[in-house]
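Report on the following structure.
Note that one protein chain is taken out, while the other chains of the complex remain in position.
The block that comes next holds chain A.
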């Protein structure tokens, strides 16, 4: 019963969040300077052509009516038509989602595989004057270097010295998996620098927090080996913040791979939204932002469930979280 209530509560709050996001984005795109007609049809268009376009996309109706129609359509799974390509936005998002998804999976995998061991290593080996400072400096750099700076640098270097890794192009996975990976490795690496750094920092702090717990001191006193202590006592207890972070990063990367996709010319959801914003292609921007919000919400629910599995005290049924 409690689980049912929890799901109902989450569903309601998720729907409310999505509704709020939809109102915000719908209003925001219409407040952006630059009219759709001048942008989409160009300066040569006649007033008649502009009016025709407005009628075709319902843009001549009051905004609240436009919103109502859009919301009803979205509820039925119809995200509208792109004013540029005249293709259904939903189909185009679906075609682009695998690119962003692959990029995210690679970046998150790199974050988990590199960030967690790095964090553990810097925590268990931290001693005054040791490598902790260097680790913090490196992770600080990783967090603070903007993706477009790093991305542009990588594009420049690897366009000269490719080392088998393609830049500025993309090959579908279904066409040639090896070539696809060659085009995805660098953008995923750029995208993961921030995520690895944050993961390493969070892991380090979590591990340091566990290291001072009495049960660790007791384990050391029992003469257990250091790696046994790390595996059995530290990792599980330090996992909650790390898992939460990885979940958040996944949602962030899925919704926010804008810059990397643009710099590396990958046909993902991010570059689709960037181009749509530039052209005031309303339906695409609205659908893209709504998708990103939905991913965030779903990831948060998954994190809550996973955290509950890792630490039943914090779980759904423990009644500590709503």
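Descriptive notes on the structure:
Here is the rule we go by: a residue touches a chain if its C-beta (ideal position, glycine included) is under 8 Å from a C-beta of that chain, and two chains touch if they have at least 3 such contacts; residues count from 1.
One rule holds for everything that comes next: contacts and distances are computed from a predicted model.
A single chain of the complex does not appear, and UniProt lists its protein name as "Peptide/nickel transport system substrate-binding protein", one of "GMC family oxidoreductase", "Biotin-dependent carboxyltransferase family protein", "Cytochrome d ubiquinol oxidase subunit II" or "Peptide/nickel transport system substrate-binding protein".
Contact with the undisplayed chain is limited, among A:9, A:168 or A:226, to A:168. Among A:27, A:49 or A:217, the one in contact with the hidden chain is A:49.
Among A:34, A:68 or A:226, only A:34 touches the chain left out of the display. The chain not shown here touches chain A at positions 32-35, 38-46, 48-49, 53, 82-87, 92, 95, 117, 152, 155-156, 158-160, 162-169, 182, 262-265, 267, 271-272, 275, 278-280.
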